[in-house]
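Only a single protein chain was left out; the remaining protein chains are all shown in position.
Note that the chains are named A, B and C in the order they appear, and that numbering of residues resets to 1 at the start of each chain.
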Amino acid sequence: MMGLLLKNDCWLIWPFVLPLFGALLSFLFKQRPRLPGLIVALLTTLSSGVLAWKLVRHGVGRYDLGGWQPPLGISLRGDGPAVLMVLMTAVTGLAISIYAGGYFRSRIAKVEDERRHIIQERFFWPLWLLLWGALNGLFLSADIFNMYITLELVALSSVGLTVLSGKPASQVAGMRYLLVSILGSLSFLLGVGFLYKAFGSLDLATIQAALSFSPPVAMAMALISVGLLLKSALFPFHFWLPPAHANALAPVSAILSGLVVKGSWYLFFRFWLGFLPLIGDGGNAVMAALGGAAIIWGAFQAFSQQRLKMLVAYSTVAQIGYLFIIFPLTGAGAGPAASAVFYFAISHSCAKAAMFLAAGTIFLQMGHDRIRDLAGVRQLLPITSFAFALGGLSLMGLPPSGGFIAKYMYLSMAVSQDRWWLVLLIVIGSGLTAAYIFRAVSHILSPKMVHGQGQVVVAPCMEWSALALALVAILLGFIAPLPLALLGVTG
Amino acid sequence: MRCVKMKGSEASGKRRHISLLSLLSLVMLAGLSAALAWAFLTPGPDPLGLAHRVDAALAESGVESRVTAVLLNYRAYDTLLECFVLFLGVAIVWSLQPSRPVRQEPRVDPVLSSLVRLLVPLMVLVGGYLLWAGSSQAGGAFQAGAILGAAGVLLILTSSRLLSTMPKGLLAWGICLGLFFFLAVAVGAVALGGNFLEYRRSSATMIIIALEVVAAFSIGLSLAVFFGGSRPEEPSERTAAGRPPHGEGEEP
Amino acid sequence: MIWQNWLLIMIMLSSLVPGLIIFSLGESRHGLRTSLNLFGAITKMVLVLVMILGIHQGHSFAVHLALLPGLELVLRADPLSALFVTLSSILWLFTTIYAIAYLEDSPNRSHFFGYFSLCVTVTIGIALAGNLLTFLFFFEMLTLSTYPLVVHRGTAEAMAAGRVYLIYTLSGGLLLFLGVVWLHNLVGPVDFCMGGQLAPLVESHGKTLFMIYYLLIAGVGVKAALVPLHGWLPRAMVAPAPVSALLHAVAVVKAGAFGIIRIVLDVYGLDTAGELGLLFPLMLLATVTIIYGSIYALRQDNLKHRLAFSTVSQVSYIALGISIGNPLAIMGGMVHLVHQGLMKITLFFCAGNIAETLGVHDISRMNGVGRRLPLTMAAFTLAAIGMIGLPPMAGFVSKWYLGLGALAQGQGWLIGILVLSSLLNAAYFLPILYGAWFKEQEAEWPDDSGMTGPLECHWMLVVPPIITAVISLLVGLLANSNLSPLAWVRFIVSAGYGL
Partner (left out) sequence: MSVSPTFVYGLTGLFLFVVGLGGLISCPQLLRKILAVNIMVSGVFLFLVTIGYGHGVIIDPVPHAMVLTGIVVSVSGTAVALALACRVHETFNMSDLLKRRTRSNDR
């Protein structure tokens, strides 16, 4: 019986079944939700790892849920990109989970208002595990209506996590986030309706095989794109993101910036590539123009922020741009473009999550995150400061880091396809990124000695998990052939 | 005087500005509706849809109602996730910490309470019927769940402490029960050698009915909890409630 | 063979591992930190010696790591890299010794020595880079590992200098990056080999190669402080003296100059570069930098600033030698890599001593220093004379070969430049020497530490400059012996060009 549960194809279900199960458990064990939460996080990570291994060994996995083949039933599809995203979620998610364990403990121990922190922890775990499961379900889904439901799950749990901090700013941000999210989902759902009307199927592969141009299809594509862009916070739809990401609890900020935006972007990428024959250069150019605007605008905003978490949040706005400027480069074959953009996505996920975790630790220690007044953090929290700097290194795309590899691939493709305006954009974007990162890092790593900062109040696991994540971002600068080999498993 | 005048002109300028904006959005909305109508009305490919496939597989599904077959057999995974959306809603509503004490016990209206006494059993009955009908015609777990939820809402209206006076944890278990059962069925199918959520032909009907019953119960409970609007306070919390969330150490 | 591959990695690790351990050490672990530093430095020297012997016997050393499919990180030891590695590892040892004493009571030493070791590791990486990508890889890392050293003091001035440094070097890094990517796109991965591999493309892609060349040169030119990209260098003088010494003599500026050598000789190749007309502009740039740096050095009163502009001027000899494009001139340029390093590090050690022991920073207040710090000033004098290029010092050897090469290439006017530069060098060094030795002390030293005795200050501050000064004398005196840098450079050039 155990054997049957661990059959080859079965590995596709565990990355979302386990967290869903864990969400229920941690919801019920409200006295100590941390324990089931951490155990399930570990198991989910393991199962994601095994899934990746199975993918390399046996090729693309398909799984017909309920035994019904599509288009009647729903199927899961574990190809390279999907499994890579699952793996990314697992690595980032595990580190965030470990961080969260220490984070809530430190807060409960620190502040007199401990009841509220206990309640926050109690609901953090179910919401976070549900989000994790929903993300995995989203990545593995091959059915467009199923994607809608997973999107909703992701959106709702993100909103729940955003408002968990309970402070007024996060409530307003969460409200706006929720409305934008629902609007995006509805647009997506209407698009799904049009697609079903045009193709009589909800299976993405079936639809893409039968693809031909007609007004309903164009409308569906437009609705789905706008819906997903709203959720991915691409400029000019980014307005909701910075307050939501910056005002959330530290692990939540990391989850939102590192993982959640990747979910809707991933769907967008799949749809867009599948419908590429219908879209043509015009649509790609529009995406790249929006991406470029995001890079420039986000960087300027990040540079002018006074708060560390706001800076990191605006940095997310800017980095999302890189996920979209890839589209004009798909002209010479989707393979290399996918490699570049997915590599960018996974390194950004690790780096950004590490930076948000580090920023949260700094916040907890200092009681504020005004960039100007952060001198002396290095002495109190050397590991955290180092983690922040390493994450920044990867964002800037300097070697050795995953960001460097991604930037190399981007530039290489842009040069080889003679897209000089993209080259210029990437170069300028890198310069601006370096500017705002160093603005923060120069204060955090400032050698100024500051006395009387008091005792270190954060748990060691908070510092080390952020560092581990940052080190993964660095490590990605050396092991690129492995993730790319995984990504290349398609068919 | 001049000052007032300026203020007036400023205000009118503002108004003009706003009206221009709303005009613009009106134009855009009109354009959107035109585009939607165009996309809807132009003949495109007109596929058959999945109706015939659903019909062809109906014999194996274990139920006679096509919609129920889709919901709880062919696309049961969607339904599973949808139940999790409900659960998620409950978790979020409960996680929102009240910033002022829970509202006062409402004055109990004698008409309402007698109506409730009359209505609730009837609603439970109707819910049961809908459940039973679901396997062959319109109806099913969600409709039944909605009726049960409405019954719950009525009960809460007559006694707002109803949710908090329930035994500790029972509510949470009740909400999770349907999900646990659903997950157990899904994973159990794998353990028995099938696919996730794959029922054997012989037991399909029974499983689906059981699923419907449990799901209807959980759905009804969740809907009633939504109406409650916040986490029912536990006895230990009563004193802590009402603190505004502006404590120090919060991230501003 | 296995050990040959491991050797290069060990050379890298010999400074990386102590560096990482030092990062985690507490501030008070002075003894352990010192022994780790010295252990690393000495181990590295021994390993480098083994490597040189191996190269001499015809072994080849290379390590490969695939960064991307078809794109490798390559560490390879060829004679040119051996030259730079040797220079770096020897000077690192002395700088470490010096820094231990220099920073004796200052805060944040763990941080300082951690980045210090990291910086040397990265420099060694630059030296051993076997292809352009690897060079870029370490070149960018160098920026990051030196930045904390530049801002080490943490003052507002230091932070501002660090900002300027970053703006210059990161922009340069971006240009270099773009150039590398573009070139890779054209020809695939570019390995360093004498003569380059771009000759077949001159016909078809001349213009592109032209543009890539300027991107690359601009990228490395920032670190090499070519005018007008030199602005960061004088400002970076706010760093502690050992850092300045390291920046000027070993790491940053040298990495830039080394990059110019690699790009011109090993990526483009002299012939291709000549054919594309790329050498002459570089030559002009180098001459302008030489004169500009010297003139500005004259105008500085702060000793370290004068030395900084002197560096701007002197490092361009290397670029000049390469751009003349004649084997003799290349020899002159390459050997100046070593000679300038030895002399400049001596000068900075001495400047640090004077500042540390007497609190004197300005040249106008240095009158009579020679009597107070005779050993330091003796070392300073040797190095300064070498810089001016008087025989038989090291600087003379470099300039001699540069001149020979220029004549052989028919660029006689460069002799005039060399002479002018030497005169300017003399003009800004001799007054210092004169004042220090022959003038009377005018006022109390601002901050005399009062150390007297057989050695004028801490022995670890005095011994390194003396040794480097003596070495710089010896490499000039014994230039013709088989062990001199000149002999090694001749070996490199004759292997590549058949002298």
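Note that in this section contacts are C-beta pairs under 8 Å (C-beta built on N, C-alpha and C of every residue); 3 or more make two chains touch, one makes a residue touch a chain.
All of these numbers come straight from a predicted model, not from anything done at the bench.
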Listed by label, the shown chains touching the absent chain are A, B
Contact with the hidden chain, among B:Val67, B:Ala133 or B:Val213, goes to B:Val67
From A:Leu38, A:Leu87, A:Ala100 or A:Val159, the answer for touching the chain not displayed is A:Val159
Sole touch to the unshown chain from A:Ala100, A:Leu202 or A:Ala288: residue A:Leu202
Chain A residues touching the chain left out here are 145, 148-149, 152, 156, 159-160, 163, 168, 171-172, 174-176, 178-179, 182-183, 185-186, 189-190, 192-193, 196-197, 202
It is residues of chain B that touch the chain not shown, namely 22, 25-26, 29, 32-33, 36-37, 40-41, 46, 48-52, 54-55, 66-67, 69-71, 75, 78-79, 82-83, 85-86, 88-89, 92-93, 96, 99-100, 140, 142, 219, 223, 226, 229-230, 244-245
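The rule we apply is simple: only the chains that are shown with their structure count from here on.
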Taking mean C-alpha coords per chain and comparing to the overall C-alpha mean, nearest is chain A
Of all chain pairs, the one with the highest number of C-beta contacts is A-B
Rounded to the nearest Å, the gap between Cα centres of chain A and chain B is 27
Per the C-alpha means, the centres of chain B and chain C lie apart by a whole-Å value of 70
Listed in rising order, the residues of chain C that touch chain A in the complex are 65-69, 71, 107-108, 111, 136-138, 140-141, 143-144, 148, 151-154, 159, 162-163, 166, 170-171, 173-174, 177-178, 181-182, 184-185
Residue positions on chain B within touch of chain A in the complex are 35-36, 38-40, 42, 44-45, 47-50, 53-54, 57, 73-78, 81-82, 84-85, 87-89, 91-92, 94-97, 169, 172-173, 176, 179-180, 183, 186-187, 190-199, 237, 240, 243, 245-252
Listed in rising order, chain A residues that touch chain B in their complex are 1, 4-5, 7, 10, 13, 17, 20-21, 23-24, 27-28, 30, 63-68, 71-74, 107, 110-113, 115-116, 119-120, 122-123, 126-127, 130, 133-134, 137, 145-146, 149-150, 152-153, 156-157, 159-160, 163-169, 194, 196-201, 210, 212, 214-220, 222, 247, 249, 309, 363, 367-369
